[in-house]
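The complex appears here without one of its protein chains, the remainder shown in place.
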């Protein structure tokens, strides 16, 4: 329970709404800033303006997944007004609130450090990345289903990378019934891939791995699907690249060769905002609770 | 191989194109009727008109999945002209060709019987129904992914029915990571459901099964999701009904109650026409081969 | 609940003890005949002798899995005395008790029919056979583990037959990580095998299926592993045959060729008597309850 803990939410999207709901259930006191146009009424919350002293007595400040840009702007889907955080908001906060964000740009990190506020970048936590790999993998699978005329079941599918997303994607594809090959560079990953009943390929064998593929899922944030590798990929293959921008695919060459390839950023927030929000909510509230 | 075997294809859609390609690979002789507007050239085939004696020397006539309506019309996505089969086409066929169709209406069954032609209704074969359950299940899953803001992984999902589609759907959902309950009426099905690690419910317990569901997949062609049962279904639940028209859901009441419910017919041909075509192709060619 | 229902148990083994415990929990009244040497005291039961009128007021008579032989003998692990049922025990039973047994020989069937008693052969019920396939499959897997110097994971394993035991065994082997091929004769079974992600072989291809196998599990009660087929089986392969006696293997020839092959009857009662007893208990009590 978070009884007696006061949280200030500044802006956000559907995911933050889930965090708010979760915190309400745990009995936290909640102030909402930048939610003037929210349709759904949220019981037991109070709305406030971004007054200079609005954070004075809070235990935590919760920013959206995108955090705050270097000019202080904070995104809010539920407000028509500009939300801008200034130096003044962070200073003289005797309770030293925790500051939660998804990711942090330079300015946010600086201002927190300057004022001795602990900044928690949720998206960088390993546990959040693993939980998020689930909606990411489902999103990638949904895209693959939408852009092919075959079933994933029985397909020759290749996953590039065996990190947090790669593991989840590989298992889920196998769960649906795909024939899954995985490319990874660590010997220990190749051992685990084999233990999972999937077909392991060293990165140096990527040509062989993709040679007769029907689907390729890339999770490596590095140019792995180069023009040279793409010459080995069948033209009918579909590529879903979920690695962070600009992805790991030479999209220009893929198009030239006639291969359908797409970059798919931000899947959790798009395909399963509720689940994505609950993931943040659980970790955020646990950290708050451990801190209290 | 089908060397020396002559097939006449009359109309069809993307699935029939796969059947044609498969038959070409097996070296059959192929006549195409009603494919005048087909873009992709198909090597080793000849086009023909629906002349009265066009079937005279063929070993098999292949109709589209929908077969022929009672006025003799045959659907073709690749022709601008009307394709109409008459009595004359079926008579005086000394080679007694096999007639393949997906499903058969009255007239088609009659005319075949009359002229002593063996009619094979592919969609009614158990093996085809089982193979088809794969694209059907994937289609249902794709729809569920598209219409929810949660992940299937970790969701409380209920499958109604444990026939050919229900088994596949239940396994695939579990493979993705859903918590799967299945409703069935046979004790032996309940035993198998348990063996598969899923949660079994007798039909009489359907109220309990759906009580806290986030997703319901219906495969029972009988009104099982009645208004009375729907009153137990949470309003946020999404229902995907793949049972043959009119499905098993009281859609009028679901809408009234604010539950998102959709009937999803013809999934294989829509979501994975290539796989669906290959399924038909393999069975059709095997039957031809066994017959020859 | 079975409150007010009176059951007479006549003989049995560890499995019957589980049935008794289950019935006690459901509040049945229980008479035990032939349990004089039972160590564990069972609360709320009374012991009785096999007096002529011992069944007079019971609602059901429960025999062991092996039932009664044609001379009236009933096996009991917990009695030093001979248990022999006579005509007299079955006559003048006004309450027409149900008679439960695992299997029934001629005499038992006759005597029940003669006196109008409904005889339930639990082992012949489809639901019981499916539930029992689980301990059977685990028993077969345990034997395979004990008799090989390789892991099942990664092994080339072949399952012959795709009935109640074959399905369970194939799934469990795949769950451990074996590469599983399955031989079946029905096209619809081959389709399901493929849907499950296993390798299907028609019975006519059995030579190919076993050609490089490391383990073979037979569930077909018919001579399928003939000398002729065994010539194709590698000498290092291990065969576990669980089909009912005499199994489906030419054991004489297997031995001659140096292939380790074993017949493994009665696995559920041996490897998991408690689970096997609970399976009987659940079905027996459900039938009693539906009957009442």
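Letters A, B and C mark the chains in the order given here, with residues in each chain numbered from 1 onward.
Everything below uses one rule, namely that contacts are C-beta pairs under 8 Å (C-beta built on N, C-alpha and C of every residue); 3 or more make two chains touch, one makes a residue touch a chain.
Nothing here was measured: the structure is a model prediction, and the numbers come from that model.
**Student:** Consider the whole complex, including the chain that is not shown, and state which of A:14, A:196 or A:262 touches that chain.
**Tutor:** Final answer for the missing-chain contact: A:196.
**Student:** Of the listed residues A:66, A:79, A:101 or A:168, which contacts the missing chain in the full complex?
**Tutor:** A:168
**Student:** Which of these touches the unseen chain: C:72, C:177, C:221 or C:266?
**Tutor:** Of the candidates C:72, C:177, C:221 or C:266, C:177 is in touch with the missing chain.
**Student:** What is the set of chain B residues that contact the non-displayed chain in the whole complex?
**Tutor:** For chain B, the residues touching the absent chain are 153-154, 177, 194-195, 197.
**Student:** Which parts of chain C face the unshown chain closely enough to count as touching?
**Tutor:** Touching the missing chain: residues 14, 134-135, 138, 141-142, 145-146, 148-154, 172, 174-177, 271-275.
**Student:** Extract the touching residues of chain A with respect to the undisplayed chain.
**Tutor:** Against the missing chain, chain A presents residues 125-128, 130-131, 133-134, 167-168, 171, 187-188, 190-192, 194-196, 283.
Here is the rule we go by: only the chains that are shown with their structure count from here on.
**Student:** Relative to the centroid of every protein C-alpha atom displayed, which chain's own C-alpha centroid is closest?
**Tutor:** The chain sitting closest to the overall C-alpha centre is B.
**Student:** At the interface of chain A with chain B, does the proportion of residue numbers present on both copies reach over half, so same, or stay under half, so different?
**Tutor:** Answer same: the two copies use largely identical residue numbers here.
**Student:** What is the distance in Å between the mean C-alpha positions of chain A and chain C?
**Tutor:** 51
**Student:** On a C-alpha centroid basis, what's the spacing between chain B and chain C, in Å?
**Tutor:** Each chain reduced to its C-alpha mean, chain B and chain C end up 38 Å apart.
**Student:** What's the distance between the Cα centroids of chain A and chain B, rounded to whole Å?
**Tutor:** 37
**Student:** Using the touch definition from the top, which residues of chain A touch two or more other chains?
**Tutor:** 153-154, 177
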